[in-house]
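Right, I'll just put the structure down here and ask away after.
Note that this complex is displayed minus one protein chain, with the remaining chains in position.
A, B, C, D and E label the chains in the order they appear, each numbered from 1.
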Amino acid sequence: MNILAIGPHPDDIEIGCGGALIKYAQTGHAVSLMVLTDGSYGADPSIRRAEQEEAAKYIGAKGLYWGGYRDTELGCSRELIVKIDAVIEQAKPDVVFLNFWADVHQDHRAAAQAAVSATRYIKEVLFYEVPSTQHFEPDIFVDIQDVLERKLHLLRLHASQVDKTRVENLNILESAQSCANYRGFQGRVKFAEGFKSVRMLREIR
Amino acid sequence: MNILAIGPHPDDIEIGCGGALIKYAQTGHAVSLMVLTDGSYGADPSIRRAEQEEAAKYIGAKGLYWGGYRDTELGCSRELIVKIDAVIEQAKPDVVFLNFWADVHQDHRAAAQAAVSATRYIKEVLFYEVPSTQHFEPDIFVDIQDVLERKLHLLRLHASQVDKTRVENLNILESAQSCANYRGFQGRVKFAEGFKSVRMLREIR
Amino acid sequence: MNILAIGPHPDDIEIGCGGALIKYAQTGHAVSLMVLTDGSYGADPSIRRAEQEEAAKYIGAKGLYWGGYRDTELGCSRELIVKIDAVIEQAKPDVVFLNFWADVHQDHRAAAQAAVSATRYIKEVLFYEVPSTQHFEPDIFVDIQDVLERKLHLLRLHASQVDKTRVENLNILESAQSCANYRGFQGRVKFAEGFKSVRMLREIR
Amino acid sequence: MNILAIGPHPDDIEIGCGGALIKYAQTGHAVSLMVLTDGSYGADPSIRRAEQEEAAKYIGAKGLYWGGYRDTELGCSRELIVKIDAVIEQAKPDVVFLNFWADVHQDHRAAAQAAVSATRYIKEVLFYEVPSTQHFEPDIFVDIQDVLERKLHLLRLHASQVDKTRVENLNILESAQSCANYRGFQGRVKFAEGFKSVRMLREIR
Amino acid sequence: MNILAIGPHPDDIEIGCGGALIKYAQTGHAVSLMVLTDGSYGADPSIRRAEQEEAAKYIGAKGLYWGGYRDTELGCSRELIVKIDAVIEQAKPDVVFLNFWADVHQDHRAAAQAAVSATRYIKEVLFYEVPSTQHFEPDIFVDIQDVLERKLHLLRLHASQVDKTRVENLNILESAQSCANYRGFQGRVKFAEGFKSVRMLREIR
Partner (left out) sequence: MNILAIGPHPDDIEIGCGGALIKYAQTGHAVSLMVLTDGSYGADPSIRRAEQEEAAKYIGAKGLYWGGYRDTELGCSRELIVKIDAVIEQAKPDVVFLNFWADVHQDHRAAAQAAVSATRYIKEVLFYEVPSTQHFEPDIFVDIQDVLERKLHLLRLHASQVDKTRVENLNILESAQSCANYRGFQGRVKFAEGFKSVRMLREIR
């Protein structure tokens, strides 16, 4: 299968579905990433680009596409939808992961809306969560216990972002592990990533 | 895998997930049914029992369990939950299908609540819809185009119920086909059954 | 009464509330349509314009207003709201129909938001559904059994769009009939269109 | 038309839809009331019965049915549904009003659930609100400006209840007028009652 | 504490949380206001500016910031978020009040979204309601009985707006009092303002 994950900034994809992507790649599926902005608000864009490339490599992704927008300047425009359309045309995904539409960050809201439009004929489209997501009630889970260490390593590759939670003493690694444990219980496993379906056409095999 | 479908009355399971069950059985999975009441409000209970047995056979179900309650008298009692627990103990389901909790029929509300409690440690639990369901927004779909005729045949086996829609000129077969077509488009196929997840632990293979 | 239906593209109005509009016109009410874009993404805009004019005539509409936007380029701008305001000023609607705000198509989201703003002092405003609508739970229904054939004819007038569902073997006529039957049962009739109220001031007569 | 309003206690109907009922009766429709409990928790049941009879007379109701339950002891039982069924059989309502299901009072929750079940084939069923209702977002309104004084008089007939708000200095008359004004603006009139549809089959005339 | 209230137009803040602000100022907290547009659609902007300045003075606000946008032209842009960020930087609020995101007015929707983004690290952020708000279910209340007269006086200071409800015979003062009484009962007091939390970090003292 072809898997495409779309994220507004470098590191959003890894936080939201990095564990699932590692498992898809391990199993032999073709994973691609599309990052819409340069993340320049969080650090120098060249650093963030390099971190994202490292992360893509670590996941084992076949492709890394950039939307080319500047951080904090994303809008749900026709242009953005067309750019995602073009990546979909190329990556031919069977499954698309995208961030959830309710979010305190404006780029995230725009990214989610545009990606929901661009994926309108894809048969499996799943929302993931990041720390700024609001009102998220996942009901689909992926067990990431066996790749948790790899997921945490993945987040460490975004070294410029690890301590940028703006909550005292809290870093992203700790936050990601707690989230995985919290969602894990909801999926009845120890560590999980949680997802919400835009639509999922389920195979019976 | 072991699949268990739970329904408040004879024919609810077939309407809600008959197509998916036929596909599971065809693929070699072990399908079991649990019907909570005797359906005596709709017809003579011996007729409905016989119809349900025929339907189970046609699906290719390995087991058919009866809750033993009288139609319209279901409550979400400890006793009912314990009965479902016992069937789960025996059928060891990997996947459970149950009717949705918002419904104009009191038996359906009670069945859904009890089944949600009884399945609390099952890793995949999915709500299905029937005509009395309210507020249902499925986001998981199973393509039933190739088994639609078999699903309609299945509904015909509940011969005492086919014309009991209480809407003039409308029968259950027509209604089921329209629903499959309506949900089909949402799942981006021609005919589908729609589901909503209580929780689904998704395998990556 | 004066009835105004607003749609993002040619054919959206007919799909969503064509049956109700035919009944309003038959009963002697003055029906007007406002179509916001030229539908150029779906076919040559001159073809779509001609189809829309035919459809308006078939409904028996007194007026057909165009928003003048290009397909896929609608935004919920002040300009769009002002344009709808101007049509409201002219058509003086007692009832307005508009598409629902949750939708995978960006034009539809923008159209719904702008129309909700423009209709803020109208006493009856109802959302309709189209195939790209999401999360729609209608609770107001119009029986369209006696005009179903006319509604299907209406959709056929948008000949360039009939097979554009992007789902294999599915065309819009079949989809519309299934939807009418599915919503019909919810309204306790055989075929219905389903609506959700923004606000409805109900007359007691 | 035949109109039936169902309420858990004496005075709930009048608070929730007294204005609409007065207008229905004035216009020549046949209004019936069904009160499920004796209201004995609020005052002596014989007083509350007499007050309710006065209120029914003032509305101009053709029938007043009693459920016969004791205050605070209502459950959503088969027995209750059967009792409402029997009244529906007799009153043959075209429109049913019932209290909303989300409510801090247990009798109200049970009444709403039972009435939703009993009215499952009625083509127009509307929820009304009372002070203990929660999460109510009406989107259908009835203008009661011309009968507001009569509605307040109606509430005064339930004299044993007027000061029972348990909020200091607040009585039911003041509360009802504020609610009517608050809902009024939502319906774009000065005073309104607000409703939410279980289902409404709308006539086009 | 430092309190910041953000409103799309002159008078929105006073309608939504004027009572709470008066109480905060009375108690010795530092209240600031930020008004995003000039309100020029409702009256001459110089009049509205003067009214807003009077209102801020009457509240006892320490600061009044202007967003500088023209009425009806607000969009949830990066620029707007940055402007609010700058005010937050200066006012250092512990608590922020902002209008709710579901609203029939486009400026209100944009203001709410931008303010949710700008306040993402503030520990107490509360939505207030105005007459154009939709789907608002407050669950946090402030008792304004002792300042109701002052709140009504505050609204009268926006003299150009008092009769602009576009509902016959209804003025803003009456509407505000009814709303306070309606929300009051929900908070179990006579008059209240109702709020909904974006997030509230509650002190235990």
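Miscellaneous remarks
By definition in this document, a residue touches a chain if its C-beta (ideal position, glycine included) is under 8 Å from a C-beta of that chain, and two chains touch if they have at least 3 such contacts.
Not measured: the values here are computed from a predicted model.
The chain that is not displayed touches the following shown chains in the complete assembly: A, B, D, E.
Seen from chain A, the chain kept out of the figure touches residues 131, 135, 137, 165-170, 174-175, 177-179, 181-182, 184-185, 188-190.
The set of chain D residues touching the chain not shown comprises 72-73, 75, 104-106, 109, 132, 166.
Interface residues of chain B facing the missing partner chain: 76-78, 81, 113-114, 116-117, 120-121.
Convention: only the chains that are shown with their structure count from here on.
Between the two copies, chain A and chain E, the C-alpha superposition involves a rotation of 120 degrees in steps of 5.
For chain D, residues that reach two or more other chains under the stated contact definition are 121, 188-189. The complete set of chain-chain contacts reads A-B, A-C, A-E, B-C, B-D, C-D, C-E, D-E.
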